[in-house]
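Down below is the structure, laid out as structure tokens.
Just one protein chain is left out here, and the rest sit where they should.
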Amino acid sequence: MTETAPLKEQATARTKPLVEIQGVHKLFGDHHVLKGIDMTVRQGEVSVIIGPSGSGKSTLLRCINLLETISAGRIYVHDDLIGYHEVNGKLHDLNAKQIAAQRREIGMVFQRFNLFPHKTALQNVIEAPTQVKRQSKSAAKLKALELLEMVGLSDRANFYPSQLSGGQQQRVAIARALAMEPELMLFDEPTSALDPELVGDVLEVMKNLAKSGMTMIVVTHEIGFAREVGDTLTFMDGGVVVESGNPRDIIANPQHHRTQEFLSRVL
Amino acid sequence: MTETAPLKEQATARTKPLVEIQGVHKLFGDHHVLKGIDMTVRQGEVSVIIGPSGSGKSTLLRCINLLETISAGRIYVHDDLIGYHEVNGKLHDLNAKQIAAQRREIGMVFQRFNLFPHKTALQNVIEAPTQVKRQSKSAAKLKALELLEMVGLSDRANFYPSQLSGGQQQRVAIARALAMEPELMLFDEPTSALDPELVGDVLEVMKNLAKSGMTMIVVTHEIGFAREVGDTLTFMDGGVVVESGNPRDIIANPQHHRTQEFLSRVL
Amino acid sequence: MELIDAVPVRHPWRWVGAAVILLVLVLVIQSMTTNPKFYWGTFRTYLFDVLVIQGVGWTLILTVTSMVIAIVLAILLAFMRQSDNPLFRYVSWVWVWFFRGTPVYTQLLFWGSVGALYPKIIVGVPFGPELFSWDTATVINATVAAIVGLGLNESAYLAEIFRAGLKSVDNGQMEAAEALGMRRSKVMWRIILPQAMRVIIPPTGNETIGMLKTTSLVLAVPFTLDLTFVTNALASRTFLPIPLLMVAAFWYLVITSVLMVGQYYIERHFGKGVDNVTKAPVKATAAVAAAHAKPVETSGGTTEGGQS
Amino acid sequence: MELIDAVPVRHPWRWVGAAVILLVLVLVIQSMTTNPKFYWGTFRTYLFDVLVIQGVGWTLILTVTSMVIAIVLAILLAFMRQSDNPLFRYVSWVWVWFFRGTPVYTQLLFWGSVGALYPKIIVGVPFGPELFSWDTATVINATVAAIVGLGLNESAYLAEIFRAGLKSVDNGQMEAAEALGMRRSKVMWRIILPQAMRVIIPPTGNETIGMLKTTSLVLAVPFTLDLTFVTNALASRTFLPIPLLMVAAFWYLVITSVLMVGQYYIERHFGKGVDNVTKAPVKATAAVAAAHAKPVETSGGTTEGGQS
Partner (left out) sequence: TTASQDGGSGSSNGASAPATFDPSTVAKDDALIALLPAALKDKATIDVGSDTSYEPAEFLDKDGQTPIGYDVDLAKAIAATLGKKAVVHTADFSSILPKLGTVYDLGMSSFTINPERSKAVNFVSYFNAGVLWAVQKGNPKGITMDNLCGKKVGVQTGTVEEDPDVKDRSAKCVAAGKPAITIVSLKNQTDVTTRLVGGTIDAMSADSPIIKNALAKTNGQLETLGAVYDSAQQGIAIAKTDTVFAGVVEKVMNKLIQDGTYTKILTNWNNTDGALPKAVLNPTAG
């Protein structure tokens, strides 16, 4: 548990950090899940997080997107403190409206897709822009069709999720998150619920997204993706960051024995 | 669509065939899913089936276990015609009791586990022995604990499925199927709903099962498993068997271009 | 390939069962039609009587308006029950407890007597001057009292049904919608509720059909135009209660049948994307063709569906 | 680490809301207790009157027995509705249609008058000699008529609830159980139904509480021992209906409260393994300890749970 105060100055000194996670702790009751996470993600960077089950990867993403509140530390996105505003050194909870506004800047893709089953692919994608951003339906629809085109599903616009394969559903979920034009995309094991054959399509979409300059934090077991696309790789275990750095270096030459052990099991 | 009559003599001539599938067709309405499948699985053999999504792999397993009725052809398990009895060359449907009796000889493990959520692991395992085979509860429980021990879950006997990880659930499902002491085990993509880390445990259990001499038909995407454990490998596409033989030969040197293409995508 | 054409399993006992049931049915119908105590002539005379038809109309009005009030309140109560404001949760619980717990007849009597108990509705500063006041009896006339009484009572039952329905929607839906930046009320209304409707509709259909019969209690208000009152009044005049009960039963059955048909369509509407989707790959081929044939503009037209 | 101790968002309007609701509540209670028209003295006199207590007992007996009959029939009807025998499906549909469609009052009247309409129950060869015959009135006395009438009516409503519940269980459960060689009836009873109970119980709770009040219609039979009848009779003797309605309402509220507590426990029972499981990994540590501490024999003891 490093002290976080000096870290902040250090991080802001660098060029364009988008996400700054400083000494974040998370407790569920007595269960200490995140034990002082520090992490910086710069604009346009693809940051890959790996780690065994229960190491707190999902919890970390959920804290960034305010689906959980942190117990200690700070998370900044775009220099905006997530979840609180600070007045005279005292933190105040944000109200529901402000929380919603912060979330709009952050897209999230879940392991289990969580598409709205009663809406078609197109309706899933335009839901948030029309309802939250109050875009006109026709404008939102144009944008949505572009996004569906991008994820290779323009001919599936009028299908319900239940009529789509897992890989197609996950791609719709990505398009849905992108429709809000977020600055940051969070992916929580986006391919681990898919049949191996269908994984490729989704990774392809994510690769293109990374190329287009989107800042992304990706929790995944796809080491190939991390190696190819990741700018940084973070290995978490037991609620702490064990090792972090260039993906190719870490995969080829893990420093920590826990990293070695984990990689041997997944590769 | 080869004629099946001569095949039968041929198959029975070999030593101890347990499952014989002869010219099996399956239609869902107009949708022709299985287009004349022939296949023999001998006692103690591990037969692995691979193939792209929609090729009819699950449908074939479901036909063997009578979850679907076949439209043409014959399936024999232990020289017993599945689903029908033949009187003077005329087929008669089996009644519910006879169907249940045939199913008891065949264990099935599903992709989505399908454990009974309202029963603990132990209760899941003893359900069929006590209710179908009318074993005493104490005898069934002894057996069940042995089986749970075998799949490495003896300390999870009193957990509900929702308290177990996917890999643990799948292992309970295997124990549940084994509790009926089937002659044949069918596995339909038993690991494809699991996180990569958890796949290993389940494959380990299946390997041990194969070693113990259980006859198994396994639909899977785990080519490593097929190579290591499989006695035969069958590649299906579009409702027909494209290629079949020794797994190591096929994987190293696929003859058919569809097999080549598929393996390149999955490996 | 030679398709299997197997001899199906015979079920002789089913046929025996069928015969017995048919026989019983025939005997019941025969004995009903020939039994002079049913006075089928009187039944026919009054079946389309103008008073009876008006009674049917009023019963429908009461049922529909009070169900609408009840549904609106029930949604509110169910949302309140899930609120993170303890006060709302508490109020919602007490409401359900009280209105489910006391007999609707007593409640109707109260709404009918509220004018007697509290002759004036006064809006004013508590313990201070009164600002406005109305004569209760004019504000709450019999029709209003009947509808309010039935609606409030029913809202408690429906609130339980809606609560169970909302609970049945996977939590991931809430998270996905919140992660998109949607406010909780919007999530509830556009995402959770439409999906909950699948579970909500069958018991709500039950309640609606039950309400149809409960309207006969509005005599407590007193409201004297509904079907049961009218047929009862005719029965006491003609001293032939059975045929007039049959008239009422006939009309209730007709309305119930109509409601059951309506329920079928509403169930289908809210099941879209879930229940009534043919296995994906099969449909896919047809659906791809349809998607290509259909210009994209039309697809958005159904977006509103979930809101209704 | 320094735990975040943030200032919570203030909700001033919630406090205003709370104040208003409390004020209204206080005013209502105050005006009720001070309004002489409520005759609280009479209320107290009759609250524990022996007749009233007996009425409570009879109401409970009617509710419980008719609900038991209704549940048994409803399970049967719901299974029949899913049967592959078209006759069973058809009979089940007609049953639901008829009993939901006609007013329970009329049905009760019929069961009360069946003796008048059909003085004898005759078992015999149709159009042939009669084998046995009973006096209808002795077979169907008032209590039996009341219970049968309420039970049959309610079975139709519950059948819909059970149908929806069975539909809600994932199809994979049926397949998994069948693949184990279980017969369909066993699968239904041991696997599908216990899981469906989660969805079935809240609306069934509604129906039970509704039934509590519906029992007052047994006057149609006539059955004259239930709570409503007794309090009405006392009211017409004393000409003070309001306090006696309050007595009835009080007891109905008490029973409803007890039923709601019961429902809570039943919901919890059938939610086991699904609803009331804490997040797996957290529980796991505790549960592992528990599992080790507990000898395995006890675990089997709860296997029967699903059957009840």
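All chains are identified by letter, namely A, B, C and D, in their written order; residue positions are counted from 1 within each chain.
Definition applied: a residue touches a chain if its C-beta (ideal position, glycine included) is under 8 Å from a C-beta of that chain, and two chains touch if they have at least 3 such contacts.
Bear in mind the structure is a predicted one, so any value in this text is a computation, not a measurement.
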Full-assembly contacts of the left-out chain, visible side only, are chains C, D
Hidden-chain contact residue, picked from the options D:Val52, D:Met67, D:Leu219 or D:Leu259: D:Leu219
Touching the left-out chain: which of D:Leu47, D:Ala233 or D:Ile266? D:Ala233
For the chain not shown, which residue from C:Val91, C:Leu234 or C:Ala248 touches it across the whole complex? C:Leu234
Which parts of chain C face the unshown chain closely enough to count as touching? 37, 45-52, 109, 112-113, 115-117, 119, 137, 219-222, 224-225, 229-230, 232-242
With the missing chain put back, which residues of chain D would touch it? List them for me. 37, 109, 113, 115-117, 119, 137, 219-220, 222, 224, 229, 232-233, 235-242, 245
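Just so we're on the same page, only the chains that are shown with their structure count from here on.
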Selected pair, greater C-beta contact count between A-D and A-C: A-C
Looking at CA centres, what chain is most distant from chain D? A
Centre distance in Å when chain B and chain C are each reduced to the mean of their C-alpha atoms: 47
Centroid from C-alpha atoms only, then distance chain B to chain D, rounded to Å. What do you get? 44
Chain D: which residues touch two or more other chains? none
Multi-chain contacts only, two chains or more: what residues does chain A have there? 96, 165
Which label fits the chain touch graph of this model best, line, ring, star, complete or other? complete
Name, in rising order, each residue of chain D that touches chain B in their complex. 170, 172-173, 175-184, 186, 190-191, 194-195, 270, 272-274, 277, 280, 283-284, 287-288, 290-292, 294, 296-297, 299-300, 302-303, 305-306
Please give the residue numbers of chain B that touch chain C in the complex, ascending. 1, 23, 25, 28-29, 31, 36, 54, 69-73, 84, 90-96
Would you tell me which residues of chain A are touching chain C in their complex? 65, 67, 96-97, 100-101, 103-104, 106-108, 110, 112, 114-120, 122-123, 126-128, 131-132, 137-138, 141, 145, 155-165, 173, 176-177, 180
